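To start, the structure itself, in structure tokens.
Only one protein chain is missing from this complex, and each of the others stays in its spot.
In this document, chain identifiers A, B and C correspond to the written order of the chains, with residue numbering beginning at 1 in each.
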């Protein structure tokens, strides 16, 4: 699990890298979150040497890792996915085959784009409802049984005091860092540019997290983005 | 259930309106979706005549109405809520007390702002994932067991063919009209201006639905907003 | 020159208001900035009493007022415009006939929407160029002889120290208050909703100024919006 595309290229494809030493028949599992194009190219190079490779980025946060309930989004051939599943099952609950190489990345970054937008949507909705006179817990309860519900509202609510176990109730410590979310938003808006798909809310979410990071909150859990609204 | 604030004012407060004829001890239930301020003022005027009044806007769409599973968001005094609950229970499954007068409106419009943003988020995520090579059903399945899940992705997915019973699979006919969503977004961004709360994504969602309506799609289900992305 | 539509309605149309006392043949000049619809309705009521009325909102700020170089944007019939011009010429340099009643307001709020967007564009461009290593004065000089030039860059630059006489070089004191700009942006986005015209950047500019005001900068000159970027 490496931090970015250049690291993945270097670790696998350098003169003394993984591919230089891998033996035909081996299975490589890469859990980095990187751009789908790089993932596809490295897997192609691996296959050219008779080495199987799947991209298997992960979702679920540190809590999911500790509990062994992570989601792995796997891109690669069906039989390689089956081989990887046996191993990944030790760490995750949902091991999903997303299709060919690179599709694990597509699933991960598109999911996280939705997540970031929904987290900001929840931040705006909670803040506005509270300012208009509602009890935040009551409002969250209504949303969570209605059409506005989402993981960010019912499982990871950013408003302090609504969910006892959410980062919002411990000063936004731990969890999934805002700078990591910013990284994924940067990846997904890049991929959208290459695919010529407009992602208006995705691009704005990227900007909001960029401002949040520039304001010094990059190390906090990503639900702290509500501070962009609550502090005012 | 009236279309807008001026209609509510007129029906209740005209010379020959409801309040002119209501008798002390009566209970008035208004299920219009209007701005919280007007709801509070009309309820105040009712109470001044010894008449109880609750605002009780509704969520769940036409399907929920037919199945008797609507959510009613009720603003008003506790005992008036109890009295209203007995009646509203015939049409709805979730009858929620949101606090004092007007809070039913707050819950409704803030929930729907979140809903609109999440529907656009789902539209962007589904479209991008499909263009980047994923099967839309597979992507939806992953999101719906992961952190990007929301009602718009798991119950009302806007991508054609993903959910058999969603409006997307019948040409966006029926359901909750895009122009009704636009009306709610206009109400909520107005309320946010009055409360001086920034709602960046809410304001953009209002613009996206305004363009969608101007493009001639106002009569379709609100999930048709994905056509702003799919058609390109 | 009154602060908002309800004030205009009240001052002109109350029982003891201006229209109740105006004599046929009189000319009324209203320099409030309000929504075009209200301006049209009050002018209609005036004409119904044989009283001429023009809407004549103003642009140019306090500096323009002191120098007698204001721009008046006048809506009303041609001969009423001619009559008003003689008077307004004492305070302004550009007295422009914008067409029928209410068009003075249209010109004013649409101009100010462009102005707000351009001020934010200049704030983003200046901040980014400086962070990327350019001297802000040199960058401003280039923009101002190139295609990015605008009034906000060449006459009212928001970056401290670029223009000696701009509010940016005196702590954003004086000038045109951010809260007044917020008021105009609220008017123009409302008018756009009624006209069903999408104004995406206009709606976002409204949000940026709403956050700027909520952050406590409403009393500063509107060019202080650059603090949303510089402070980070």
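Everything that follows uses one rule, which is that a residue touches a chain if its C-beta (ideal position, glycine included) is under 8 Å from a C-beta of that chain, and two chains touch if they have at least 3 such contacts.
What you see is a predicted model, and the numbers here were worked out from it, not measured in a lab.
Student: Of B:63, B:91 or B:214, which one is in contact with the hidden chain?
Tutor: Among B:63, B:91 or B:214, only B:214 touches the chain that is not shown.
Student: Of the residues listed, C:31, C:71 or C:186, which one is in contact with the missing chain?
Tutor: With C:31, C:71 or C:186 as choices, the missing chain is touched by C:71.
Student: Given the contact definition stated above, which residue among C:113, C:162 or C:227 touches the chain not shown here?
Tutor: Hidden-chain contact among the options goes to C:113.
Student: Touching the left-out chain: which of C:122, C:186, C:210 or C:224?
Tutor: C:122
Student: On chain C, what residues meet the omitted chain?
Tutor: Considering the whole complex, chain C reaches the absent chain at 36, 59-61, 71, 73, 94, 96-100, 102-103, 106-107, 110-115, 117-118, 120-122, 124-125, 127-129, 131-135, 138-139, 141-143, 145-153, 155-156, 188, 191-192, 195, 197-202, 204-205, 208, 229, 232.
Student: For chain A, which residues lie in contact with the unshown chain of the complex?
Tutor: Residues 186, 192-193, 196-200, 203-204, 206-207, 210-211, 213-214 of chain A touch the chain absent from view.
The rule is short, and it goes like this: only the chains that are shown with their structure count from here on.
Student: Go ahead and align chain B to its copy chain C using Cα positions, then give the rotation in degrees, nearest 5.
Tutor: Between chain B and chain C the superposing rotation measures out at 180 degrees.
Student: Between chain A and chain B, what is the gap in Å from one C-alpha centre to the other?
Tutor: 29
Student: Taking the mean of the C-alpha atoms as each chain's centre, how many Å separate chain B from chain C?
Tutor: Spacing between the chain centres: roughly 35 Å.
Student: Could you list which residues of chain C touch at least two other chains?
Tutor: Where chain C meets two or more other chains at a single residue, that happens at 211, 214.
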